[in-house]
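Heads up, one of the protein chains got dropped from this complex, but the rest are sitting where they should.
As written, the chains take the letters A, B and C, and residue 1 is the first residue of each chain.
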Amino acid sequence: MKSKNNYFKVASYEAKVGEVKKILLLYSGGLDTSVMLKWIKDHYKAEVIALTLDLGQQHDDLEAVKQKALKLGALKAITLDVKDEFANEYLAKGIKANASYQGDYHLSTPIGRAILAKKAVEVATKEKADAVAHGCTGKGNDQVRIEGYILSLNPKMKIVAPVREWAMDRNEEIKYAKKNGIAVPASLDFPYSVDDNMWGMTWEGGEIEDPSVISPVEKFLTTYNLAKNAPDKEEFVKLDFVSGIPTKLNGKKMGLSQLILKLNMIAGKHGVGVVHMFEDRLVGVKNGGVYELPAAHVIVKAHQALERYVCTRQLNELKAQMDIKWGYLCYGALWYDPVMKAINAFNDFVNQKVTGQVRVKLYKGVATVVTLNSPFGLDHSSFTNEEGYDFNVNAASGFIEIYSLQMKLSNQAQTKKPSA
Amino acid sequence: MKSKNNYFKVASYEAKVGEVKKILLLYSGGLDTSVMLKWIKDHYKAEVIALTLDLGQQHDDLEAVKQKALKLGALKAITLDVKDEFANEYLAKGIKANASYQGDYHLSTPIGRAILAKKAVEVATKEKADAVAHGCTGKGNDQVRIEGYILSLNPKMKIVAPVREWAMDRNEEIKYAKKNGIAVPASLDFPYSVDDNMWGMTWEGGEIEDPSVISPVEKFLTTYNLAKNAPDKEEFVKLDFVSGIPTKLNGKKMGLSQLILKLNMIAGKHGVGVVHMFEDRLVGVKNGGVYELPAAHVIVKAHQALERYVCTRQLNELKAQMDIKWGYLCYGALWYDPVMKAINAFNDFVNQKVTGQVRVKLYKGVATVVTLNSPFGLDHSSFTNEEGYDFNVNAASGFIEIYSLQMKLSNQAQTKKPSA
Amino acid sequence: MKSKNNYFKVASYEAKVGEVKKILLLYSGGLDTSVMLKWIKDHYKAEVIALTLDLGQQHDDLEAVKQKALKLGALKAITLDVKDEFANEYLAKGIKANASYQGDYHLSTPIGRAILAKKAVEVATKEKADAVAHGCTGKGNDQVRIEGYILSLNPKMKIVAPVREWAMDRNEEIKYAKKNGIAVPASLDFPYSVDDNMWGMTWEGGEIEDPSVISPVEKFLTTYNLAKNAPDKEEFVKLDFVSGIPTKLNGKKMGLSQLILKLNMIAGKHGVGVVHMFEDRLVGVKNGGVYELPAAHVIVKAHQALERYVCTRQLNELKAQMDIKWGYLCYGALWYDPVMKAINAFNDFVNQKVTGQVRVKLYKGVATVVTLNSPFGLDHSSFTNEEGYDFNVNAASGFIEIYSLQMKLSNQAQTKKPSA
Partner (left out) sequence: MKSKNNYFKVASYEAKVGEVKKILLLYSGGLDTSVMLKWIKDHYKAEVIALTLDLGQQHDDLEAVKQKALKLGALKAITLDVKDEFANEYLAKGIKANASYQGDYHLSTPIGRAILAKKAVEVATKEKADAVAHGCTGKGNDQVRIEGYILSLNPKMKIVAPVREWAMDRNEEIKYAKKNGIAVPASLDFPYSVDDNMWGMTWEGGEIEDPSVISPVEKFLTTYNLAKNAPDKEEFVKLDFVSGIPTKLNGKKMGLSQLILKLNMIAGKHGVGVVHMFEDRLVGVKNGGVYELPAAHVIVKAHQALERYVCTRQLNELKAQMDIKWGYLCYGALWYDPVMKAINAFNDFVNQKVTGQVRVKLYKGVATVVTLNSPFGLDHSSFTNEEGYDFNVNAASGFIEIYSLQMKLSNQAQTKKPSA
């Protein structure tokens, strides 16, 4: 199997054959990256180290993944449990930003890519690898995120992106796998691919991509219930937040990653957080995706309501605008750009007062915030018994007269004729 | 029953006793405005004309309302069917703006106030009334909207706001009503008030106001089903949009007001569009409200998805920001300010291409957009067979190198030391 | 001289006669506040303490102001030198925000009001005063700032705003002054008023208010040169910034307040920073003002250029938007609202890298940034010799193809016909 040649390697950071000796492969254990492991070893005549992260994904047996990599010829296979770092250093920023993109997609994959690139650079540096290889396609967002982040963290690192480079279609890939003793999934007519971490699963491929077809979610949504299979009885969950981050689930204190994993089970049972969208990819194409984000959805809804309760109207309007910006930037592969870090600083300030308790009702696919309690709630009524806080009805007409003054003048000016 | 005196009339537009001879009362037929009709007639020694609009509200028997006004001493009682004007001139602007405030409140009351003020000025002018009276409280948004809009449309109009002026509490009001032969509702322990038009119902009062209490929606949601009473079978509706406005429901062409009224029945049956929020009022207080907005919710969700499908990513980001702004301005009593008119012009342009068909699934309180079709859809895959539209995978690394350049430089610059 | 009566005191925080025993007057030494000192003492039958801040204003002899207050019957006259606190805690935030409103007004008065209110509350608390009196008019911004800030810092404080309350016009005020032995300015036909601190002077009144008349700046601009009197020889100043704040002037290290005062002299000589604007006041009116802001203008221009040099394009666009917002909020009396504090946190992050040297040319009313040096400058050319930073021309067409993709699709989609 020949590669397209180096001529297509227009980016200065793309590894040329002969230039790299040890490649760190971001390895999932699936068909693509398994084929890749073998292919880059042969094609680049380089040693391959496989790296797999535990981000709280549900399907993977990480020990089996590791053994598979070694069996395929990896010099070394490294698995890292980064669940806590992922939750505390990455998802926490997302929670404070009410992480959402073009609706209710809570950015599970884009946030996951930020830590993946970080760990890739750390491990590559430690292992003295001179390139990082990944399995992303040439038509998607993830190549931009992973390559851009790796280069930002270490501009001298080389990148290998076999999917952009080789000429294999699906059938050739399977042929290649079989020839090289790589296990091929039993069901080849399952056209859906998934990216999975504790914050959510992203399903793509097949009919999902066609906006005019109802997505057959029953075929691939495996982990959590669909709304139609959800219990007939509603369930309430109680989340305690401290400075923007949930710290207790139903009154029980736990770390963020543990809380997310537990809440995934509870909310998933009610079919909450399943989203089908047709979204703008960063690279100019629109694309359908189905997301399963039970915990993410409940946490974002609860956080948003609590945050709104403790902030002024002026701040709530600006925060809503900033959240949209954050979502576009995060999706748009700019996690390590100072623009996102500056918004994170803004969010950190706002979240200092996002402390309190939120109850959420789960029922047939919907999460509804039903109560809010906070020592910082700007609930006017709670102030009425203290001196100086009664709402003064007499002030209203004065407010109205001044507040409406320019609108009034503007409508009047409109009736005048321009001078000749 | 004495009024507080004129001293509290700080606004220059507030009518003083003796200053006005004929008052147009915005009359709903309820207890408050019925008491008001009698009270302002006596207090201001002025003739009263009652005006009631048909905005597609469900509860009201407008003929009965009219007779009631006359019986209470109105010189004249006018009812106007403005359903089409409301839908075509007001709600259409809201649809193009994906009208939402602080979440999924689709601004039914704020939009309704804009046409109410407009009609008030028209009728007052025609009837030679020198003041308009309304029943809004002194702690809410509606006084700002109604008074601000009336003054913008006719700066010489005087305003009478009896609730701000008189000193009656609920009990006194009922006593006053009984004394004056005004019908009092049977159930006095129903503390909830409602504002109603075809775009939605706003419920306030009682426990709704307390953020720490689960709102007993079963007590007052009368028109539509709750999700828990919804059918077990999902239902699909099909909406055709032309230039941003829905023109067909399930393939049948109909006017916008008719479409909204029909869709209210269908979506309401599935418990869709019931929202409980704790929102920022314009006058500085936070307030709980429960909204029933079945058709509004389905239309906004469908419109939003279709619009996103036909717009570029750059435009989708800006439009999302503008929609937030529009929501704050509309809620914030600035309908007739040029700032909203300018955003409407922006929205009109964007919506020229929001043409196509959307299917929405209704199930247990959720409306989910399941398919999109549009001749203007920027669906890259639909272009692949035409020359010049294939996605070029070879271009990706060039894009990435340039797109990530400043992020890379910025992270590298960060490691440098400032010169001494 | 009688006051209008209490009926006009609609705000719950406005002091009623008899209600307050000791009033802290924000005293400038001018005619208005001198008349006020006497008037509130008599009218409220209360003791008066005069407070005057040294904010670096140029005209005032603070010792004389103090003696004048005592002579007029003040129980106590307090002057506080807060120049350093003003520069380091207030103006520093403005510098990081490139403080500007509707053009080149650098917000000297609005920022000054924030510290004035803070000190008023501190002193009133210490002196056990139960009210604060100020000399602001009822048509301006400053009443909103001072009253709003005082109430935010101490909601129980009462406010006395004599100009809103009394019925004196200019002539009556002078008569009252003469009758009470208060010194009256020699030239009574000088209709201009000024607010002054180290960050700038605000001139209002007379022809300045009329947008159709060229403002006779020669009549009142006393401190600094006009451009037409500036030296014929250009002058260069060198500013060193550390984390957003200027720390050296022409190579000499000095505190911020000292640097501003010095730079005022240098830049003022060249007529830099004189601005005539017709701006939107917060209370719905437009108003002409002339500003003298030499140091402020040079610092903001230099800061802006240096900041832009160290930030990415993405951040520069967002920062420019945030700066506009900051300017409207600061002008709009929201210094102590969390919305401004959150933006300040954003700005603090951005400014961590705003370190370096800027040279500015001063000539005939213009300040031009002519050179920039920074260890954090994202100057691509400075990276070319290091590995991995050469600009790769081959990447450009790949970037263009993907960057332009949606614009291309959108124009093509436009030519399609909507389906019937």
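FYI, a residue touches a chain if its C-beta (ideal position, glycine included) is under 8 Å from a C-beta of that chain, and two chains touch if they have at least 3 such contacts.
As the structure is a prediction and not an experimental result, all values here were calculated from the model.
When you scan C:147, C:173 or C:240 for touch with the missing chain, the hit is C:147. Interface note: of B:42, B:63, B:172 or B:390, the residue touching the hidden chain in the full complex is B:390.
Touching the omitted chain from chain C are residues 8-14, 102-103, 137-139, 143-144, 147-148, 151-153, 155, 161, 164, 209-215, 227-228, 234, 276, 278-280, 282-286, 304-305, 308-309, 312-313, 316-317, 320-321, 324-325, 328, 333-334, 336-338, 359, 361, 363-366, 368-373, 377-381, 391, 393-394, 396-401, 403-404, 406-408, 410-412.
Residues touching the missing chain, restricted to chain B, are 10-13, 151, 155-156, 280, 283-285, 311-312, 314-315, 318-319, 325, 329, 334, 337-339, 341-346, 348-350, 353, 387-390, 392, 394-395, 398, 402-406, 409 (touch as defined at the top).
One chain is missing from the display, and on chain A it is touched by residues 5, 7-8, 10, 242, 310-314, 353, 355-356, 375-378, 380, 383, 389, 391-392, 394-399, 401-403, 405-407, 409-410, 412-414, 416-419.
What we mean here is this: only the chains that are shown with their structure count from here on.
Two copies of one chain, chain B and chain C, form a contact in which over half of the residue numbers belong to both partners.
Spacing of chain A relative to chain B, judged by their CA centroids, is 33 angstrom. Residue positions of chain C with contacts to 2 or more other chains are 10, 311-312, 314, 353, 389, 392, 394-395, 398, 402-403, 405-406, 409.
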